[in-house]
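What you see is the complex with one protein chain gone and the rest in place.
Each chain gets a letter, A and B, in the order it is written, and its residues are counted from 1.
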Amino acid sequence: MNRGLSSRRVITTVAAVAAVALSFIVTPSSRDGVALAVLATLTVIGGSVLLSSDLRRAHPVVTRAATSTMAVSVSLVATFFFSSTTNFNLATGAAMAVTLVGLSFLTGVSGQVSLGNGAFMGVGAFAMAIWSNHHSTTPIVVTLLISIVAGALVGLLLGLPATRLRGPYLAGMTLAFAVAFPAILTYFNSWTGGDGGLQLPNAATPPHWLRALYVHGTTSLTSGTLWLTDITLVATGVAFFFMANLFTSRVGRAMRLVRDNEVAAELVGVNLNRARVLAFVVSSSYAALGGALWTFLNNSVTPATYSFALSIVILSVIVIGGIGTIPGALIGGLVYAYSTNVINWITNQTGLNPQGNFASQLNGIIFGGLLIVTMMLAPRGVAGVYYTFRHRRASPGGDVKSPSEETYAEA
Amino acid sequence: MDIFLTSRIASDVLGGVTNGVIYGLVALSLVLVWRSTGILNFAQGAMPMMATYVGMIAFGHFFGYWICVVIAILVGFLIGAGTERVLVRPLYGKPEINPVVVMVGFLTVLEAVAAAIWSSTPRSLTTPFSPIDFHLGGKPFALSAFSLYQIVTAIVVMVAVAVLFRFTNLGLQLRASALAPEVSRLLGVRVNRMLTLGWTLSTGVGTITAILVSSNFFTGLTPQVMDGIFAFGFIAAAVGGLDSPVGSIVAGVVIGIILQFVGDYVNSNAIILVALFILIVSLMARPNGVFSVVKARRV
Partner (left out) sequence: MIQNKLSRRLSAGVAMMLCAGVMTFGASGLASAAPKTPGVTATQITIGATVPITGIASPGYSDVSRAANAVFNYVNKKGGVNGRKIKYILKDDCYGTPGFGCTGIPNTATQTRALLSAGIFATVGSLGTPTQDSVRTLLNSNHVPQLYVNSGSLDWNNPTKYPGLFGWQTSYNEEGKIFAQYISATYPTANVCYLGQGDDFGSDGLAGLVAGGVTPMDEQLYSVGALVVTQGASIAPYVARFQSDKCTVVVLDTIPGATDATLGAALKLGYSPHWIISSVGADPVTVDQPFASLPIPDPEIGAVSFSYLPASSATNAWNAWDRKVLLADKKDFPNFTATSPITGNMTYGIGFAVAFVEALKATGKTVTRAGFLKTLTHLTLSQTPALTPLRYTPTNHQGLSGGYLVKVTSSSATAALNGQVYTTDSGSGPVVKTKAVAPSIPAWLK
């Protein structure tokens, strides 16, 4: 085993050096080279950490950090090569995945159902826009944090009744919130800009430190959208890193106990109400971050975007991806980002009139149908199917562990 | 008397009752499903919407208003029974989220299918009653032939449901299978059939509601016609108690009146905000509804 470890070190070092050297050789513009070299090195280091099973067992937090770093670095490098449309789709999907992983946590770990996460996204989206309009010089990271806090506060307000409500009442209450949300926004029109919404004041100008890093080279960088994508991806990586830890933390375990057996949870000293409200607040904060990232990506926000339909869409894609799991949120984000393309493809293949009634409703028919079928046949979605399959292979005849129990091993 | 009837307060109360009976009917249909199968049916607006399209629009070419209403209710019965048999039955005993998600999926499919067939252009339903308010001494008072029709229909439906549950053998079986399915089965009640019947009745009540809502000439019939109404209906059901038919109806009417006053005296853009506030406050105070007989589970 020792020999293995040392060879790994050698490989890592060689790979990192080679990557850095290569990036300087092949990129004429030095600054892009630096950016790429940093990313390549992070990728290699992250990957090599993951390759060591000792390290994986001994330091799960480091492993998760490595996974996130590597995933983000790889996708950042990839964004250099993708078209701006692809990048935008990816970023939109990534921000959606942040929302999804929050809902995944709420439902999968704490067992509560929310139909209002679209509205919580809206809280973050508008918090971001309102703050930026009043304090246009605030750094983006701070603005994102402020949006998260706004989401947490509204989540707390709605989460308080949740301590006393059982599933369907809670779902109904969040539904009422989601239905009411656009009307609430327009009621406070001096803040939210009414039905017209808000624009970000300093649209499409990257912050200085980022410009310094990216100033030369590729055209897609200077056209002003790549940095939006990249910041969104980094924020997504950070959010997922924290969530992966939360899933396995003491808090996460306590919540799962609350979900599965309230009496047992009380016996071991878990405060049921606090656990439920906390899960609700975490979920709404994540949704708020997702919404803030959307505002950031689009430079603008309108109330109509955060209508009830969005909450339904959120529920559908997380169910398809795999509720209660972390990879399920990523799958859901991708499904979301590419659903329009898939539907268009189907429309073209079947020769439907793309402007006809049927083609324009195909999305609803297909997604609604998928939602029903998934819940009937594979309630844990794509991710759940994968886990079940892997466990059958690993331990034929043995007990299949609950997928949610071991999601952290994946993340 | 005339002066009082045409006063601002009286017209707010009358307008509130007219809207409130609709919320109460939606709440009643939710309660029927909840009591029989313990499921909060999120497609409770969309299933009747579909029945209304089939009955009032598809058959509207051939028949007059009343025949179409009967057809629509029958279609509603069929949709309710079919849904329980095919979609809901496999979900009994599953985690709470499963029926929620499935019914949300069903809601989506129904709205999309309706829009694919009939487009989202509002359809106008023929009504046999004038929507124009009556006048007293040259002043309108907030009641028209149509709103009377709406209120009377609501009362008839509520009385019919009450009679069915209280005074018939069938009603007894329905209540028994909801409260104690195992015991009922031992006593020879066909519990599965009773569950189907609960959904059938509920969708029938919903269809009557949907016909009333879409005959409302402000908007006509659209695939999304019940979305907002469903939210108000749910609020009424939650405030009144999901297991209390009387409570949900009373809550519906009271909420209707309160919202009418808010719209008139505060700002009609605040209506939904106030409705949400009522919901949160009442759930904080009585988590199982104001009229609920079941004690809240203390933890």
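Here is the rule we go by: a contact is a pair of C-beta atoms (placed from the backbone, for glycine too) under 8 Å apart; a residue touches a chain by one contact, two chains touch by 3 or more.
Here the structure is a predicted model, which is why all the values come from computation and not from measurement.
Among B:T108, B:T196 or B:S248, only B:T108 touches the chain that is left out of the view. Annotation for chain A: contacts to the undisplayed chain at residues 1, 3-4, 7-8, 11-12, 14-15, 18-19, 22-23, 26-28, 32-33, 36-37, 40, 43-44, 47-48, 51, 77-78, 80-81, 83-85, 88-89, 92, 118, 179-187, 189, 193-197, 199, 203-204, 217-220, 223-225, 294, 297-305, 307, 309-310, 312-313, 336-337, 339-340, 343, 353-355, 360-361, 363-364, 367-368.
Of the residues in chain B, those that touch the hidden partner chain are 8, 11, 15, 19, 108, 111-112, 115, 120-127, 130-133, 135, 140, 144, 213, 216-220, 225, 227-229, 231, 263-264, 268-269, 271-272.
What we mean here is this: only the chains that are shown with their structure count from here on.
Taking the mean of the C-alpha atoms as each chain's centre, chain A and chain B sit 37 Å apart. Residues of chain A touching chain B in their complex: 107, 111, 113, 115, 158, 160-161, 164-169, 171-173, 175-177, 179-180, 183-184, 186-187, 262, 266, 272-273, 308, 312, 315-316, 319, 323, 357-358, 360-365, 367-372, 375-376, 379. Remark: chain B residues 34, 39-40, 42, 87, 90-91, 94-98, 100-102, 104-113, 115-117, 119, 227-228, 231, 234-235, 237-238, 242, 267, 269-273, 275-276, 279-280, 283-284, 287-288, 296-297, 299 touch chain A in the complex.
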